[in-house]
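Omission of a single protein chain aside, the complex is shown with its protein chains in their original locations.
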Amino acid sequence: MDLATYVLIALFAPLAGATVQIFLGRRLPRHGDWLCVGVLFVSFVASIPTFNAVWANPAFKLQILSEWLTLGSFGIPLGLQVDGLTGIMLTVVSFIAAFIHLYSVGYMHGDPRYSRYFAYLNFFTFSMLGLVLADNFFLIYVFWELVGLSSYLLIGFWFERPAAANAGKKAFIVNRVGDVGFFVGILLLWTQLGTFRFEEVFKGIAAGQMAGPLLTVTGLCVFLGAVGKSAQFPLHVWLPDAMEGPTPVSALIHAATMVAAGVYMVGRVYPVFTPDAFVVIAYVAGITAFFAGTIALTQFDIKRVIAYSTLSQLGYMMLGLATGGYVAGLFHLVTHAFFKALMFLAAGSVIHALHTQDLREMGGLRAKMPVTFWTMMAGSLALAGVPPFSGFFSKDAIIGATLGFVMAHPQHLLLALFAVGGALLTGLYAFRLMFLAFTGAPRDREKHHHAHESPPVMTVPLVVLAVFAVGAGWGGWFERLVRPPVELPHGPAGAHTLALALSLLAAGLGILLAYWTYVVGKISAGRVADRYRPVYTLLFNKYYVDELYAAGVVRPFLALTRGCAAFDLGVIDGFVNWCGRFTRGVSRVQGWIDFRIVDGAVNLVGNAIRAWGAVLRLVQTGVVQNYILVLLGGVLVILLLKVL
Amino acid sequence: MRPLVEWLQANVAALKGVPPDVLYLLLLLVGALIVINFVAISAMFFIWLERKVSAHIQNRYGPMLVGGWHGWAQSIADGIKLLQKEDIIPAGADRTLFRMAPFIVFVGSFAAFAALPFGAGLIVSDLNIGLFYILAVTSLVVVGILMAGWASNNKWALLGAMRAAAQIVSYEIPVGLTLLTVVIMAGSLSLVEISRLQEGIHPLFRVAAGGYVIGLPNWFVLQSPFTFVAFFLYFTASLAEVNRTPFDIPEAESELVAGYHTEYSGMRFSFFFLAEYADMFLVSAVAVMLFLGGWQGFAGPQFLLGTAAFILKAYLLVFVQMWVRWTLPRLRVDQLMDVCWKVLLPLAFVNLLGTGAWMLA
Amino acid sequence: MQIPAEAIVFYALTAITVLSGLVVVTSRKLVHSAFALVFAFSGLAGYYVLLSADFLAAAQVLIYVGGILILILFAVMLTHRIESLDIRSETLQLLPAIAGCGAIVVLMLLAVYRTPWAVKEPQVLTQTAQSIGSLFMTDYLLPFEVASVHLLIALVGAVIIAGKRGGQ
Partner (left out) sequence: MIGLHHYLVVSAVLFALGMFAIITRKNGVAILMGIELVLNAANLNFVAFSRYVWGGLTGQVFAIFVIMLAAAEAAVMLAIVIAVYDRFQSIDVDRVDSLKG
């Protein structure tokens, strides 16, 4: 088997699993979970040769081309490509997805739609793998939408709960906003360059066929798609709500599939963005990274805290990409996938044990759930960017890139503050979570009493992911494999050292603050909140973004729809009704004519015939002799004529 | 009869001036009288004979007193008694029809005798459709019977009459079909011609020895197997035609008192009686003429011996009819019709077809 | 003086035929009509003999008297209660019928006497039975066969029609 076959197996194994599962899942033994988990491991194993090939030759490039439809000279190509980035993503996504599947076997046990869940999960993974492998805008858009659809299905998986159903819809609709931008961007590229293929697009841009403000706008449009998918400000609102879905789904969305898609896409189409576009992207990313961190500080829902941390980290990734840290941004995507999946699964383990998501009801779980605690601790340390955990390497690189960018362009100092401040916040909220959940005295004794360590099917993935969360940053393997597709400006030399110092300082300060506040108690979280009540309220309510949307978008939109409805009912329906009334009037006249004149004429004819019939009927006496007598009369007449 | 007129006018001087037509009519009248007398005397003889036959067959005494030898005058006495009886007409009867009916019945059977050759040349009217004429005229009997039955205003009489009518009309068909076999063989409807064709000795069943030829007579009954069968079919059917046992349903005493002549008495009754015996003789005579050689049978002057042979053969058949009557029980009505339509008619048809084939062969 | 025997017979037959015809038409009792018909048919048979159609005469007697008339009598008797002798046939439209029939007789007599008939000397016919048989088998074969089929159909039809008694 050549490599292409392995790639295709890796791609289509989850689809096959999903197809079989959706139709036959309920009839399979154990509702088919073994099948779905199995195809994911098949997918993972099949992706290993790809990784090997890429590892052996970082410049390796494989293309699988096909034509979807051909209309004369116009054809839409369907192509898959494998290069270093794809190789990594393929392996990482299938790996993490496989372990999330495995974990789901334990987590979703006993759910009424158990088999359906695995079918969706398989389909989700297939969509993401397809997105990763796509070599043109058209195909990536297709899989982009499939990812959106799968996330909708999974976020709203427990659709009996209105919150879950709404969250699903919200995710889908908010994503649509971004998707429209993405779609417009693709169309702009198509009209200008006449192709969907990445290579040709990049070639065209490099040749200057498309440049200036148009290209900037196109890039921003494409980026808008990523804003939606990767939950950048201001389209981040769906992501916290998506916590309504099952926790493994959250892990999948945050780690390997959904949100990664946006970052990956930006990395994949990197040459499309102009420096101007990157500035916009950098600010959006910086804002996201910092403000999501501040919101995370005030939340009590364990999954929401992690969700906002994801937002923050996504901001970092984008920031890295935008400020010239191409490798750093994507590297952070990979390391983040490991430790964020780990953290979600660990949080799921806690939720599974306590049946609550509220941090205020937790506490003191360290002894009860040692595996969960230690794995989650590894994840938190990675998140906070503590060496030698994986997160340190990638985040440090991003801060370095940002500082380099700021040094080159001092007017963008704010970006550096966002980056460093975000790092501090990360340490603070990550360990706030850890200390609230696992240390101190249990705040809800009832729940604490019943808590227990999760089954091995859940803890084994935790341990495996923890290993990667710890070690994924070592060895510089990522830099070996991923090369930026364009020439990047090198920042000032001192930036990296400074960044190292600042990030370590910020992380350490954040953790220390958390320790003081939640373990030692030197700082009372409540008093701080009281003193800065307006700020706290603002943060607690997530900067009122949802409310702003409601007031600025949803309500006007609803008002517009009401206006349209009124217009429809009043004017259009009025016109239609008037037409109807007019027709009715005309037909009434016509009916009168029909009844009185036409029918009258017909009836006249009929009645005349009937009247004549009544007269003529008298002739028909039924007595044969009468007829014969008349006959005789006729014969007489004939005889008379003949004889006389 | 026409040759007789010519012969008389040529040889008898007194008749020279008489127009031949008148003479013809007169001669017809004479012939008719002779036939009537013959029929009447025959009937009386048959009545006596019937009593004797029945007495012998059933082993009981018949009338033995009147006239001496075997009560030979019994029938004459009966006749005188009947002539003297009161002519009763029932109160509810249709008087005209009641009176007319016996005569029509009698005329029906009597008129047939006009075409009957008693001997060689001894015939009232030699019609070339003689057989057809006899068949036609005898159908008048049915009308008379119906008339009698209806006019009597009596359930039994009417039922008897209708049974008789149905029976006679039905049985006329096998009778006609069986007679047709002979007609086909003879190629003529003339009874004289048919009788003449049966002259001599049978061409097959004969022995010639010493100038004498001895053999069976050349009668139609022996001329082909089909006519042989036809003779018995005819005889059976003719028993029904004349309402004789076992086909005497119309006058079944135990069911209908006496059938269509229940209400009749005296002279009118005797006409029915006469007609019945005349019919018996008639069907026998037809059988003799068609199947049994007519007047053939005795060598010698045919004018006398032929007549004797004819009457002898006919009487013999009448005797057989009586013999059958006093031997066999009566059939039921449905059996009667079954015999006609399901037995006699198909057989007669097959027989007729066979005769056609025989003639062609 | 030549006694016109033929004329005597003819007028006698005419008297019988016409009178019995009158009885047929006018008798109030249906049975009388039927029996009077016997004489009318017989009288016609006599005419046929005078017209030297002896086979036809015999056929007339055999079929009309022995067949059709018996059927008519049966029809009369079966459609009335046996006890009741008094079957009256009522009449309708008497006056128009008298007028019409009188007119038609007058007109037909006019036609008879006004038409110059090409009268030939009558042939002497012998062996009419054979001749008619030959005609049936030669010139009139098709009508003969049609008539026989017709008779068969009438027979079957009569059985079916009358056989429905009491049924449906």
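Going by the order they are written in, the chains are A, B and C; count residues from 1 in each one.
Definition applied: a residue touches a chain if its C-beta (ideal position, glycine included) is under 8 Å from a C-beta of that chain, and two chains touch if they have at least 3 such contacts.
Just so you know, these numbers come straight off a predicted model, no measurement behind them.
For the chain excluded from display, the touched partners among the shown chains of the whole complex are A, C. For subunit A, the residues touching the absent chain in the complete assembly are 616-625, 628-629, 632.
Take subunit C: the residues that touch the chain left off the picture are 4, 6-7, 10, 14, 17-18, 21-22, 24-25, 30, 33-34, 37, 40-41, 44, 47-48, 50-53, 55-56, 59-60, 63-64, 67-68, 71-72, 74-76, 78-79, 87, 89-94, 96-98, 100-102, 104-105, 108-109, 112-113, 117-120, 122-123, 125, 128, 131-132, 135-136, 140, 143, 147, 150-151, 153-155, 157-162, 164-166.
The definition used in the following text is that only the chains that are shown with their structure count from here on.
Here the chain at the heart of the shown protein, by mean C-alpha position, is A. Each chain gets one centre point, the mean of its Cα atoms, and the points for subunit A and subunit B are 124 Å apart. Per-chain Cα centroids separate subunit A from subunit C by 112 Å. Subunit B and subunit C have centres, each the mean of its CA atoms, that are 27 Å apart.
Looking at the complex, you find that subunit A touches subunit C at residues 623, 625-626, 629, 632-633, 635-636, 639-640, 642-644. Listed in rising order, the residues of subunit B touching subunit C in the complex are 19, 21-22, 24-25, 92-94, 96-97, 100, 104, 127-129, 132-133, 135-137, 139-140, 142-143, 146-147, 150, 153, 155, 158-159, 162, 165, 169, 172, 189.
Looking at the complex, you find that subunit C touches subunit B at residues 1-3, 5, 29, 31-32, 35, 38, 54-55, 58-62, 65-67, 69-70, 73-74, 77, 82-83, 85, 126-129.
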